[in-house]
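Step one of this worksheet: look at the structure below.
Here the complex is missing one protein chain, while the rest keep their positions.
By letter and in written order, the chains are A, B and C; residue numbering begins at 1 in each of them.
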Amino acid sequence: MTERRPARFYQVGSFAAGNRLVSLAERTVQADPSRTNSITSGHRACQGCGEALGARCVLDAAMRATDGNLIVVNATGCLEVFSTPYPESSWRIPWMHSLFANAASVASGVATALEVQGREQIRVIAQAGDGGTVDIGFGALSGMFERDDDVLFVCYDNQAYMNTGVQRSAATPPAARTATTEAIGLHPGNPFGQGKDMPRLAMAHGLGYVATATVADLHDLEDKVIRAMGFRGARYLHVLVPCPLGWATEPSATIEVARRAKECGLFPVFEAERGRVTSVSWIRHLIPVEEYLRLQGRYGHLFDADGRAAQPEVLERLQALADANIAAYGLLGDRP
Amino acid sequence: MLSVPQQLQVRFHGRGGQGVVTGAELLAMASFREGHYAQAFPAFGSERAGAPVTAFCRIAPRPIRTHSPIVEPDVLIIQDVTLLHDLNLFAGLVHRGSVLINTPRSPDELGLQERIEASELRVVTVGATELALAHVGRPVPNAVLLGGFAAMEPVVSLDALLYAIAEKFPPVLAKTNCAAAVEAFRFVTAQSKEHCDAAAD
Amino acid sequence: MLRQIEGSRAVAEAVAACRPGVVCAYPITPQTHIVEAIGAMTKSGQLTGCRFVNVESEFAAISVAMGASAVGTRAYTATASQGLLFMLEAVYNAGGLGLPIVMTVANRAIGAPINIWNDHSDAMAARDAGWIQLFAENNQQATDLHIQAFRLAEEVSLPVMVCMDGFVLTHAVERVDVPSQDEVDAFLPPFTPRQVLDPHLPTSIGALVGPEAFEEVRYLAHARHLHALNTIERIGVEYAEVMHRPFCGLVSPYHSGDAELVVVALGSVLGAVKDVVDELRSGGAKVGVVGITAFRPFPLEALHRAVGNASQVVVIDRALSAGLGGILSSDVAMALDRRTSIATVIAGLGGRAITEHSIESVLRDALVGRLEPLRFLDLDHAKVQQELAHLENEGCSLPTPDTGLGATGLTKLVGRVGT
Partner (left out) sequence: MSDQPFAITLEAGSSLSNKTGTWRVERPVYLNRMPPCNDACPAGEDIQGWLFHAESGAYEEAWRTLVADNPLPAIMGRVCYRPCETVCNRAQLDEAVGINAVERFLGDLAVAQGWSLPEPAPSSGTRVLVVGSGPGGLAAAYHLRRLGHSVTIHEAASRVGGMMRFGIPRYRLPRDVLDAEVARILDLGVGLELDRPVTDLAMTLATGGFDGAIVAVGAQVGKHTEIPAADSARILDAVRLLHSMEGEEPPSLGRRVVVYGGGDTAMDAARTAKRMGATDAVVVYRRTRDRMPAHAIEIEEAAEEGVVMKWLSTISSVDEGRVVIEKMELDETGFPRPTGQAEELAADSVILALGQDVDLALFSDMGDVAVRGGVVGVRADLMTGRPGVFAVGDAVGDDRTVTSAVGQAKRAARAFDALLRGEPMEDHHRHPLAPFYSLNTWYYGDAPREVRPRLELARRTATFDEVKGGLKEADALFEARRCLSCGNCFECDNCFAMCPDNAVIKLGEGDRYRIDYDFCKGCGICVAECPCGAIAMEPERPTSGG
């Protein structure tokens, strides 16, 4: 993560994917022309899909970390649907889709079999959207965690069921509008006080490694994937991947939205080992939550036509959530 | 080899924890050793320790195809005397059937005369629990009781039974159970002799 | 080697002899003894090169097996009843993907009302999942079928379900010849998967298939099943030779060749039926029985041949399709000529004992043409009449299921057998 690599302040493109002034090793995997492109062109994801990008970043990094010895199990969801509609597949790595709820279990089977075959050098990643992780897939996931099977489970969190038309999931944030939590009535959008803190739940299983990341910081995301592949046993990576369709954002804003989610404190980016938080990606330029929410149509009901706060009390509650994260994780680091 | 009539059907009664099902299995194994065809199976239930448990054993000279429960047993093996109060205990027992009861008391003391005479039953008792406690140190009468059965029914020999016990149980447990079974065998043999003598009078 | 052994134990040892790489299961009565035994064998070291995975549900059990199978490892699991239904989504998926998993189903009724005893409702609920379903008549067959199941599954790239009646077989201690490791090795070659997840030859397994190709996919699955009919017979023959067993193929006929009345049934009830058949034949009645070993793929031709010229077929159905009646009998009907009449006997639901006596009375009724198209064996008529009457007072009048169905076309099929 940014804190781990030597800081190169003032430098041109210090935080860009690549930087001609630093060694190839210090650039992102995505900056490398020889990257795997684990999910290749021609997939049917929406314009500006954060999940398509996130999956490529995660898997390409994992491919580098495992020297190409990777098998991926995919839960049902957008990622699976847009990547493998007969007769074309976008995957360039061994990939299997079984069901919505059982990706973790199938991955357990793959990992166990590889162990029996004495081919432990081949590593296994199970991946799912937030629905396949925190909701329908949670039982299988918890079982895989508890058995400490040698699987990295990656959740591409776009905070709702996008594949079926943007319905609410247990990862949908408060006040967000979905097809099943419409922005109408006394309390528009998703209720406060619900949902699962999945990374914390993963940590509660005592996993060797748990981390969160966003598609906005490739260095951080890739470092965590590579780090995760350095562990054996069950691991969990939670990646925030904005969805232009479900969040009602500009396709071009995907990265910016993810960046703001982190910079306002609503999405804490951190690493944990054996249930303890070991490092935190600091907020670089703290922004009020409005600057994050404003970009998204799913929060449109919180602002009036002129972009002024239509429901200040709701914004305050959301800001309070961000502030709580900032305090809980020390997201401002040692800066005033 | 000891002969079996066309088919001998045994029903075991006991309580959860007394090894009723194991008793039926042991008898089947002994019969197998003896060269017969046998089939043992429990009366499947969701009972827990203490509840009445029933098990069955079929013994035949040729392959047993049926998997129906035994409705008309030739022999009852009652591992727990307190079950005698249950009227259904004797349900389906054939005329002139045999009953082996785990108790130190004599059949006469059990107040079964009426029933015995009505069905011309042959009732044998042996204090298997006491023997088990004495030899095995645990009140598990199943194997012991089978010693009595071997003496009572000319279907499985004592050797076949001891072989089955040795095969089923871990060494120490097998040894002590065999000892108890042997004693039960002798006891019943003696008892039957008396019976015959008495009958001869 | 000949042994007096519990059915579950015999099956466990047969499966172990097939050298599975991954065995996973979730506890459910009456399947537990099988996986307990295999688990013990992996722990004791008796079964090497195998991992036993304690999963958190049947859904995970089948899924773990799928993952293992997808990387070319022989995978096995066992379940029953609610467990099979809980994993059913993945059961269909494994069937669709053609992953050669072998699964024991210790047949048990499905609640509600909750019931732990034997019938075939669970297997019937999964009959269209694309799996091969084999039914064992006794524990010797259960043992043998598991060994053939692995060979079969891997040859035709389809998962195989070996069904054995819960408790009746799983908990019965019988004389079984459990094949030795050498014998099994001689019969069962190492697993070479049709499709495998491999970093060196990446493929994408489990695509989204639209209307443009879905029907073709299903057609090919059907073709694969029909092809399996021959494979089952071929493997049966080979197995009989290697293991010195009587051949057991798609169906097992018994005195059916010259029979005018043929009983068709699945599983452990066949033993009792055969006893009854002997009994009736000794009385001169021309009765026979055909046991169905392969329920899926369904052996239409083999069954047709086995039934021969029988004018009447009585199907003993150990499951009920409420609102229709027999499930097995519907399939059997497809294998019969028009002139052959067929009657369904619903028997042994939820562990209800099927006694020789009851079977015999059914057959005697059939022989004199007094068997209704649908009969519930040993039904407590007093009880149901009372309940129906009660309902009638409530204002809703119901036909009694057995006579009620008598009004349907099925009656026309019932002909009298020469007396």
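Quick note on the criterion: contacts are C-beta pairs under 8 Å (C-beta built on N, C-alpha and C of every residue); 3 or more make two chains touch, one makes a residue touch a chain.
Just so we're clear, the structure is a prediction, and the values are computed from it rather than from any experiment.
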Visible chains in contact with the missing one: A, C
Residue touching the undisplayed chain, where the options are A:27, A:177 or A:298: A:27
Listed residues A:165, A:230 or A:251, member touching the removed chain: A:251
Among A:40, A:121, A:164 or A:278, residue touching the chain not depicted: A:40
Which of C:97, C:162 or C:235 contacts the chain that the document leaves out: C:97
Of A:53, A:136, A:175 or A:207, the one touching the omitted chain in the full complex: A:53
Chain C residues touching the omitted chain (full complex): 96-98, 157, 194-195, 202-207, 209, 213-214, 216-217, 220
Where the missing chain touches chain A, by residue: 7-21, 27-28, 30-31, 33, 37, 40-45, 47-50, 52-53, 56-57, 83-84, 86-93, 95, 218, 244, 250-256, 259, 284-285
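Here is the rule we go by: only the chains that are shown with their structure count from here on.
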Distance from chain C to chain B - Cα centre to Cα centre, in angstrom: 35
Separation of chain A from chain C, taking each centre as the mean of its C-alpha atoms, in whole Å: 45
Distance from the mean Cα position of chain B to that of chain A, given in whole angstrom: 67
Where chain C touches two or more other chains, by residue: none
Multi-partner residues of chain B (each touching 2 or more other chains): none
For the chain C and chain A complex, residues of the former touching the latter: 21-22, 24, 49-51, 53-57, 59-60, 63-73, 75, 89-90, 93, 97, 197-199, 201-210, 212-213
Residues of chain A defined as touching chain C within the complex: 68-71, 73-74, 80-81, 83-87, 89, 91-99, 101-102, 105-117, 122, 139-140, 142-143, 146-147
Residues on chain B engaged by chain C in the complex (per definition of touch): 24-25, 28-29, 31-33, 37-42, 44, 46, 63-69, 71
